[in-house]
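Only a single protein chain was left out; the remaining protein chains are all shown in position.
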Amino acid sequence: MTGYLIRRFGQALIVLFFVTVITLLLIHLFPGGPVRAMLGPRATVAQVRIFNHLYGYDRPLYIQYLKWIDQLLHGNLGFSPKLNMSVAALIAQDLPKTIVLVLLGTIVSLLFGIPLGMYQAVKRYTVGDYVLTGVSFLGYATPTFFIALLLVEWFAVDIHIFPPFAPQGSSVGQILAQPQGLVLPVIAYSFVLYALWSRYMRSSVMDNLVQDYVRTARAKGASERRVLWGHVFRNSLISIVTLLGLSLPSLVAGAIFIEVVFNYPGMGLAFFNAAEDVDFQVLLGFTVLATVATILGNLLADIGYAMLDPRVRYN
Amino acid sequence: MAPLLEISDLRTDINLRRSVVHAVDGVTLHLEAGETLGIVGESGCGKTMTALSVMNLLPAGGHIVGGQVRLAGQVISELDDEAMRRVRGNDIGMIFQDPLTSLNPTMTVGKQIAEAVQLHREVSKEQAMDRAAEVLDLVGLPRSRERISEYPHQFSGGMRQRVMIAMALACEPKLLIADEPTTALDVTIQKQILELIDDLRRRLGMAVILVTHDLGVIAGRADRVAVMYAGKIAETTDTSTLYANPRHPYTEALFHALPDKAAETRERLYSIPGLPPDLTHPPSGCRFAARCRYAADRCREEEPTLRGETAGHEFACFFPVGERERGGLVVSEPGPVEQALPPAPAAGGAVLLAAEHLVKDFPVTRGAVLQRRVGAVSAVANVSFEIRTGETLGLVGESGCGKTTIGRLIVGLEKPTGGAVRFDGKDLVGSRGREYRRQRRSIQYMFQDSYASLDPRMRAGAVLREPLEVQHIGSRRDQDKRIAEMLGHVGLPSTAVDRFPHEFSGGQRQRLGFARALMLSPELIVADEPVSALDVSIQAQVLNLMRDLQTELGLTYLFISHDLAVVRYLSNAIGVMYLGKLVEAGPADEVYLTPAHPYTRGLIDSAPVADPAAEHAKVEAGVRGELPSAIHPPSGCRFRTRCPLAQEICAEVEPVLRPFSVNGHQAACHFPLQPPVAADATATASAPTPLP
Amino acid sequence: ASSTPSSSASSGTPVKGGTATVALAAGITYNYIFPFYSITNASVYNDEQFQFLMYRPLYMFGNNTNTSVSVNYALSPADAPVYSNGGKTVTITMKGWKWSNGESVDANDVVFFLNMTEAEKSIWYAYSAGLLPDNIVSYKATGPDTLQINLNQAYSSIWFTYNQLAELNPMPMAWDVTSLGAAAGSGGCTTDTAADGWAKCKAVYNFLTAQAQQASTYATSPLWSVVDGPWKLSSFNTNGNVTVVPNPSYSGSPKPQLDAVKFVPFTADSAEYTALKTKSLDVGYIPTQDLPQKPTSASLPATNPLASEGYYLEPFWSYGIQYAQPNFNNPQVGYLIRQLYIRQALQMSVDQLGIIKAIWRGYATPVSGPAPTTPPNQWTPAIQNENSGQGPYPFNLTKAKALLTSHGWSEVGGVMTCEDPSKCGTGITKGQQLKLTYLYSTGVAAATATWQAIKSDAGQIGIDINLVGESFNTIIGESAPCAPMGPSCNVQVFAYGGWSYDGPGFEPTGEPLFATGAGSNSGNYTNAEMDKLINETHTSSSLAVYHQFATYTAEQLPFIWVPQPNPFQIQAVANNLKGVTFSPLFTLLPEYWYFTS
Partner (left out) sequence: MAMIPPPQSGSAPTGVGSVVAEPAAGTLTAVELEGPGGSEAKPRSLLQRGWEVFAENRLALASLGVVVFMVLFSFVGPLIYHTNQVNTNLDEVLCHPSGAHLLGCDNLGYDVVGRLMIGGQTSLEVGVAAAVVAVLFGTIYGAVAGFVGGFIDSLLMRVVDAGLSIPYITVIIILSVAFHPTRLIMIFIIASFYWLGVSRLVRGETLTLRTREYVQAVKVVGGRSHRAILRHIVPNAIGTIIVQATFAVADSILILSGLGFLGLGVQAPATDWGSMLSGGLQYLQSTQSYWWLIYPAGIAIILTCIAFNFIGDALRDAFETRLQRR
């Protein structure tokens, strides 16, 4: 297991290297200079030159890269001149809030997706299954922002049950202190995920139900309930855990839309604003961080996988 | 007193989307307490469905449509789910064919066994676990206390089957249903498992239904046998009667298809033509009529009932074969008419293929970034042999002993780590490019899995054309002609060119594979378990075909199989492999009848023979234990860990092949079962070992 | 003063206290607290709506009673400047306000700021060669409350007050430090000189900037809590959630009535509007698309869409202009653009009135020159008011087309093509097509629609406009002045938006936009006559001189004018919140606000 983790870690480092190269290249695709965009329309040529030098944008790309890597290695994710704070501080402020959103959304979606997916598998090709299939395909096919805005229109504007935008505040505590504000963002966020989980769970359970070991369990005299929860459940969960790890990047992506629509003060919103403002350092820092998070997430998923699947654990 | 289990006129259907499979169609059986009933028959004839009907564990769409199942007088086929659940695992235990997939991979074996206990007994968790350890002890699993917390994948195949048995027996059922419990296992392990079941039956006084397709397996185990065909019982009686005097032509045909008896005479095997009928639309009349050599018009019109001329021997046939069993009066029926084959080609051709000190290690690697080599699987370790033109060399051994690897080395699918392969005197390993591709033609391969070896998206015609295209042989018309010709050779209709692989039966697919191998007019064919996946009847067809074409086309075979009977039937010479080593080799009969190596002896004893008398005669024979890991093979003699004769020297000195006859019979053993002949000029340890 | 819906709200009894929640414009957040900042942090919102609440500039602009564009001495910590010596000397007298830590707001505080501009002028956002502080010969505090500044030549007193002195912001001695907790004034910047290369000021600047770059500490820092304005910061986060509370020791008047003002950020108009509809805000704006059509004569819509939610409406005027900036140096189209007749044709194909009516629903005014026409102000020359505010070149496709054909152009395959180069003008070759690519900024639906409408109309007379949208910041990134016909001059027409005269430079003079080589002259317009006229607006205080410049600009069309959203926002204010008005100069004056019962 530790050997396996070390190996995964080595892989992750290589991946990270590629990520830094890719992001830096991506960001240098921006037309015009980063500085000009940063200074705004009133900047004079002289000012642009001064700031270019100040931020080192007048140096060759590879020097900039090395400098940036050096910074990263020292834990310095850069500074956002647009927000006047270090990217690290920004992340420290916003990331926990995004994590709250992602976690809540994921948990809610899992809470619905897993049991309903199992229900569908057990009652496959019945009306209930078809209805839920319809719901999950709707989840797949509806743009997140559309769902989100419709939810706002229905539940916040038409009938005032929930506030239309997410709780505001610098800290997680402030966010959690206004739980009613979290309802709509979390619902909107979990809808797509729900579709994903329930679909996977359905097919996974269906696959498992025809496995030989299920027949064995029945031959022992186990009830259907027991077969389902005692045997099939855990084996089906394995594929969900892998999926969870793999879908981390899209979890983050989904959070961006939700944060933008609901004005949720998290990292996704900050990222979106940074992209609009061409705030390079934030874009770089966030991308690297999101990548690290993804890699870590995958690692966690692997560990979870190993916990669920003894075949991996003992290899 | 009512029998323990009584099945009367059981009928089971499986509803498919568009059709209904009548999987079990009027089966009547009974089983006394403590008795073993064997159910045999070809694949698809409804054995499993019968067993599952008893348990009421039918697959989706399956349900009992008629008849009754009574257990100790109680009708269990009409119980509701809840009540049936109390029967399953409690009154009836069941074990399945594949022990790996039949165990929950994410649950410890202890829990899985304990679950069975908890479901039926008011016990605490600890008590259930205690019971799990106890039954694991019972099924002969060493260190059961420690192993209850392990997972199925940590067990070997044989051990897993023991776990399955333990689970089935945890609540001491009155009846154990074993559905092909050993089909996925090696003969050596098979014997151990069968003995275990037998032993437990006796000790626990339970009844056993042993489902199998192998007549040998039940010969020594069952008290009574039911032969099934197309969802019906064809014949049923006690074991010795059935083996001595089968009355149903189907039963008879099954016996005649076995290579065991024909091995000595090398007669053609009898093969049942065609396939069992499609059970969605079972034929009217006798279901076997279409394949029966004795069938008359009546058979096609009227359905024979299961009846007996004597009590205890019933069969469903209008024109029974065998001898009437009444008052010693034996009415002879016409026996099978089979042409005698020309005897196996005489030895003496030139050496066609020579393997010289072949070594193959597969690296075991770790690390996804930089692949580090952490060890090697010693799949083939210094193996030498020769095959002469027109001969067949049979390679046998347990699974994982390196048979396939040798085959692949010879056809060039693997590069040897060491040693050489000489074909017609030329080194195959070193050749490259055009020369290599030309040589490729002369050695062809027949794969084990006829399904996997045919591209599912290619029609048979394209499959057969491919070798010609690759080698740029002939115009398209020539190729067409040759394809038609080859289809004729292997006995496939010419219309087959348009079919896809899945539209053929298993035997037909294997013929197609054979035809592909023959397309380039090879001299040598390496056949890797070509019949292992086939039913006996189909197996006979393919074996016959292989022999016919050998004489006709002057082919040379390297025939790989784990089934000694098949190997013996087909081969002039036999090589026995153990964990990458050739431990014994020599003329087929000599090796089979007077083996020198204890391993060979063990293999022979393990292989079940379709003869109750012979089976009962075997005592405490076979090979103990399981095959050790090929990554760290035992030092010295690799067999020593399982050898009853092993002594210290076996761990220290690796035995070399020594001659045991002038005919080239050799074995590598420090304590052979017969004295070796003095080392003389005929064989030297260093030179490639000549075979007859 | 606004008319119908706002005054119709009944007035209740004023009560003290309460928190007013105010929406920030979509995508806008406050991000910098230190009033001496570099151009990276220059933003009208930061400045006028955030810093001014806490740190009063030397001269405040805008007021709470009318929409006039003028200096507001009553709200400033200094009296009106006195120009003497033929306009070469300025004397400023401080009113003797106090900082919240007890320090007085005196002449030294201004010297501190001026010293810092000397030390860090290249970094300072307002710096442009020749302007402040280059145009100052010397300055000194002649008394605790008097400051004398000597200029290098006589300047227009209006221009110097509106566009130069307006940039000064007194800073407390508590900031003249190089570490937290150091003694006030220990940094030495106030007494620094050019002799040491302003080293002390540079050190102080670096320290303060480093402090200002920790946005998360704004609300807690002992530095930034020293204020002279009516408000002080109580909480701040970079997402834009900012709360200010009254500064109890504010010297000016009126004193704040409210307990707090809370600013809430939004990413999109629709989200902000949702917040209004759900009564989550006290002050917010109604996005254009959610407003009913505005009658031309009124400044507010006839019906209030938020009446039932309990809001009254207030217009928020903007003091600026909108335009497309053609690139005179672009190698492909530079020669076309250099022809006045082509610019005239382009201008005449812009249906400003139609666009205002259909796309802006009446919430915009035509632009016709450098001076904004709304709200009415003294700077607008007569020519800009011609043709209902469209100026000298009103929408007229026939005329525009005739202008082109008379200059040797004719329509070939739907696109105007030069047939007679001698008439077309210098650098234009036969067969050249009248095709232009506009780089417009995306994000505001009505603005995008405006460009499409313009493209569509131009297309009808054979002017082929290709629209390419980019984010505002991206376009800005590409908008650097460039050498004539050089390869880096690849943008043909910049259409990123416009300019608002909201400081530095409340007088709409042309130096940042139209002067040769000016920083925001992205189109590289150059005209000696224009340069001369601009210069005259700096030296002469006569309004006629300004009008001369403005008239010339309106005629010359260095830019193609497009409608200016105006009132650029209709603000909705909760019925129980009174005293709320919006200055066109963006200055926010919540000290006038109060709740009623």
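Each chain gets a letter, A, B and C, in the order it is written, and its residues are counted from 1.
Criterion: contacts are C-beta pairs under 8 Å (C-beta built on N, C-alpha and C of every residue); 3 or more make two chains touch, one makes a residue touch a chain.
Quick caveat: nothing in here was measured; it's all calculated off a predicted structure.
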**Request:** Specify the shown partners of the omitted chain in the complete complex.
**Result:** A, B, C
**Message:** Going by the contact rule already stated, which one of C:T29, C:N46, C:S270 or C:S583 would touch the omitted chain in the full complex?
**Reply:** C:S270
**Request:** Would you mind spotting which of B:R388, B:R482 or B:R601 touches the chain that isn't drawn?
**Result:** B:R482
**Complete:** Of B:V411, B:V583, B:A610 or B:C669, the residue that touches the missing chain is B:V411
**Fill in**
Given B:V109, B:A184, B:L275 or B:L409, the residue that touches the chain left out of view is B:L275
**Prompt:** Of C:P133, C:P265, C:P305 or C:P565, which sits in contact with the chain we cannot see?
**Reply:** C:P305
**Item:** Contact residue for the chain not shown (choose from A:A166, A:I187 or A:V278)
**Value:** A:V278
**Request:** With the missing chain put back, which residues of subunit A would touch it? List them for me.
**Result:** 11, 14-19, 22-23, 26-27, 29-31, 137-138, 140-146, 149, 153, 157, 246, 248-250, 252-253, 256-257, 260, 271-272, 275-276, 278, 283, 286-287, 290-291, 294-295, 298
**Item:** For subunit B, the residues touching the chain missing from this view
**Value:** 268, 271, 273-275, 278, 290-291, 295, 339, 341, 368-369, 371, 411-413, 436-438, 440-441, 444-445, 447, 449, 452-457, 466-467, 470-471, 473-474, 482, 485-486, 488-493, 495, 498-500, 502-505, 508, 516, 518-521, 541, 544-545, 547-549, 552-553
**Request:** Against the chain that's been left off, what residues of subunit C make contact? List them.
**Result:** 269-270, 273-274, 277, 287, 289-290, 292, 305, 351, 354-355, 357-359, 442-443, 445-446, 448-449, 451-453, 455-456, 459-460, 467-471, 474
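The rule is short, and it goes like this: only the chains that are shown with their structure count from here on.
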**Request:** Could you put a whole-Å number on the gap between the CA centroids of subunit A and subunit C?
**Result:** 39
**Asked** What is the distance in Å between the mean C-alpha positions of subunit A and subunit B?
**Response** 52
**Complete:** Rounded to the nearest Å, the gap between Cα centres of subunit B and subunit C is 89
**Complete:** Multi-partner residues in subunit B (2 or more other chains touched) are none
**Asked** Residue numbers in subunit A touching 2 or more other chains?
**Response** none
**Complete:** Residue set of subunit A touching subunit B in the complex reads 3, 7, 10-11, 14, 210-213, 215-224, 226, 230-231, 234-235, 238, 308-311, 314
**Prompt:** Considering the complex alone, what residue numbers of subunit A touch subunit C?
**Reply:** 30-34, 36-48, 50-51, 79, 81-86, 89-90, 93-94, 149, 152, 156-157, 160, 163-165, 168-170, 260-263, 265, 269-270, 272-273, 276-278
**Complex contact set, residues of subunit B against subunit A** = 55, 57, 59-60, 81-82, 85-90, 93-94, 96, 98, 101-108, 115-116, 119-120, 151, 153-154, 164, 167-168, 366-369
